[in-house]
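The complex appears here without one of its protein chains, the remainder shown in place.
By letter and in written order, the chains are A and B; residue numbering begins at 1 in each of them.
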Amino acid sequence: MKELAEVLKDWEAVIGLEIHTELTALDTKMFCGCKLSHDDEPNANVCPVCLGLPGALPVPNKRAIESIVKAGIATNCQIQKRSMFYRKHYFYPDMAKNFQTTQGPVAFAMHGRLDLEVTGRGAAERPACAFGAAEAESLASASANAEGLSTAMNKQMAEGRAAVGALSAMSGYDTAGLAVPELHEDGSYTVPIRILRIHMEEDAAKMVHVGGEEGRIGGAAESLVDYNRCGTPLIELVTEPDLRTPEEARLFMEKLRRIFLTLGISDCSMEHGSMRCDGNVSLRRRGETSLGTKTELKNLNSFKALHDGLAYEICRQAEVLEEGGTIYQETRHWEPSRKRTQVMRVKETADDYRLFPDPDLAPFDLTDEFIERCRAEIPELPDAKRDRFEADFGIKRADAEQLAGDPDMAAFFERAAAGRSGKEAQTVANLIVNELTGFLKASGADLAASGIAPAQVASLARLLASDAISSNQAHEVFGAMAETGEDPEAIVDARGMRQVSDAGALQPIVDEVLANCPDQAQQYRDGNQKVIGFLVGQCMKASRGTGNPKLFNELLRASLS
Amino acid sequence: MALSREDVRGIADYARIALADDELTEMTDYLNDAVQMLEPVLAYDVPDIEPTFHPIGDLANVMRSDEEEAARSLDLPHALGNAASVSERYFRVPSILGEEGDR
Partner (left out) sequence: MAAFLDSLTASRIAAGVSAGDFTAREVAEASLAAIAAREPQVQAFLQVTSELALAAADAVDSARAAGAPLGPLAGVPLAIKDNMNLIGTRTTCASRMLEGYESPYTATCVQRMLDAGCIPMGKANMDEFAFGSSTDSSAFHPTNNPWDLERVPGGSSGGSAAAVAAGEVALSLGSDTGGSIRQPAALCGVVGMKPTYGAVSRYGVVAFGSSLDQVGPFGRTVEDVALAMQALTAAGRDPQDGTSRDCAQDFLAHLDDPVEGRRVGIVPALMEAEGLTPEVRAAVESAARTLADQGAELVEVDLPHLDAAIAAYYVIGPAEAFSNLARFDGIRYGYQEPGCSNLAAQSAKSRAHGFGAEAKRRQMLGAYLLSSGVYDTYYYAAQKARTLITADYASAYEKVDAILMPACPRTAFKHGEISDPTQMYLSDLYTISINIAGNGGVSVPLGLGADSGLPVAAQLVGPAFADRDLLTFARAVERGREDEVAGAAAGAVAPAFAGKGGELA
């Protein structure tokens, strides 16, 4: 198979995502008062409603509706005041009623947009030909073709009646005014990704397949059903097919995750399945306006899987097409261990879900007051926070972006860097991005449980910024601080680590090292600049790590010239 | 247009109702009779009239607070008590993909 970069020169990949997010921050399920389960025993959190017992009736969770309205506002969607819940029928034991309660043609949030900043190596995935005027046509033609737009369900909705006032709203995308990505000189670019809709629904039960390979359904002798997860509030975001590279898909997912984390509506764990992503992808020759047949990718349960699964599928489709083969509309499963996608099922005809408005659930006609109250409760969003961190603290944009994306980290940074800017603030940012994040990852603890306080990091940053300790020492101090909870100043003093930045005190060490290493000194004089590193190392050793390495470097060069 | 036996078989497959051959014939007759009886309603497929999905016209925004209702929760014996096949704490279903042959 050809490499992705090669493929994307000839072929345009048209990618849309469907992202499901469980509202794990809530206390109870979507339509009943059962506790949301995390790791409870099977079927411990069930009631007549979520078990679909005869006679049970659903009543929507207000906080779930507030959460989706916030999600809509935060992704620049139009909040639809009037919408209804629908029943989507399919016979499968993970749905206790054999229908899923979801939304119809009108979702609570529609027609949003997120702008992606694509930088670095990832930006190179989009070839130079995919910018400017040609791209405007590409976007318009992709959107106009509802066939390739999204799932069968959305297609069925699109075919539904205009009587609910939805069709005009659904098909009337304004692609004319849409910004197209422009390539910057440094190779980065910004691309707007439109969001078709975010709708509210309920999650399905968990199935355990017994006897099949790796717990998969194929070959399983029987399956076991646990309804704890059944009825968990779930929001599904569907993008327009505006994504063109696996990197853009990955960045979109990351960005969305940061927003939802900031909103505090979900723990957004891809690992535990509280945030899940399916990718729809089709290829067409560059310049072509009609869409190719798409496949739907499942099991993209990490950012890496999302990127690699899409990349593989794009290359696979290109190979099939270039060999004169046909792409079938099918669902494929990404197998990360084997680095390939496998067919799950072929969709010969569009599924007929027999959607109709749920008569048990009164329609919604959200008031301005309700929507405004949700808006007022939205905290500062990651993009705004990133810009503020960059402007107010003067830290690097990439660090600001990373810090702003995690609400806990962002709050920690603000407290640790309070009143500082420039180098000092950047030092705080470095410590959080490198030391703190690394420590949390290694220890598996979360920030709150780690017991590390912003004041400690601030204190450590002061020591570093004033050159009292070296970066290497800072790493050691951080470890000690995390373990003992002591203040960095005390640790540095107790260990006698305070870095010496006094040239008068260091010069004798330099002289001694040069006397002991005449060969290396001569090599430097002969033009081997690299050997200076060895000499600095000898000085550090001789000073038992307390000397300022930068100063040693300067003093060595001065002595040798 | 009348529904054929094959149409009706397709509906029965979808609705997960296994119909024997004689039942299929009877059901086809019934559905065609019933659909004929429904014809008067087609005259009402007119523009400018909003459909009524919910009989209480002004009912909207019915929600519950996000509070646990422990009293409604079912303990395991009650949750599983009416199921014909269970396995420990689970409901049990036979092979999902299985052979379709005996359907």
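Observations on the structure shown:
Quick note on the criterion: a contact is a pair of C-beta atoms (placed from the backbone, for glycine too) under 8 Å apart; a residue touches a chain by one contact, two chains touch by 3 or more.
Keep in mind it's a predicted model, so treat the numbers as computed, not measured.
Which of A:Pro42, A:Pro93, A:Gly279 or A:Pro382 touches the hidden chain is settled by the complete complex: it is A:Pro93. Check A:Glu6, A:Asp352 or A:Asp467 against the missing chain and you find that the one touching it is A:Asp352. Not every partner is drawn; the one left out touches subunit B at residues 3, 8, 11-19, 23, 27, 30-31, 33-35, 37-46, 49-57, 59, 62, 64, 72, 74, 78-79, 81-85, 91, 93-100, 102-103.
Within subunit A, the residues in touch with the undisplayed chain are 48, 51-60, 87, 89, 91, 93, 96-99, 156, 159-161, 163, 223, 225, 350, 352, 354, 356, 358-362.
We adopt the following convention: only the chains that are shown with their structure count from here on.
With centres set at the average Cα position, the gap from subunit A to subunit B is 38 Å. Those residues of subunit B lying in contact with subunit A across their complex are 14, 16, 50-51, 53-54, 56, 59-70, 72-74, 76, 79-80, 87-97. Those residues of subunit A lying in contact with subunit B across their complex are 26-28, 32-35, 41-49, 51, 59-65, 84, 91, 93, 163, 208-209, 217-227, 352, 357, 359, 361-367, 370.
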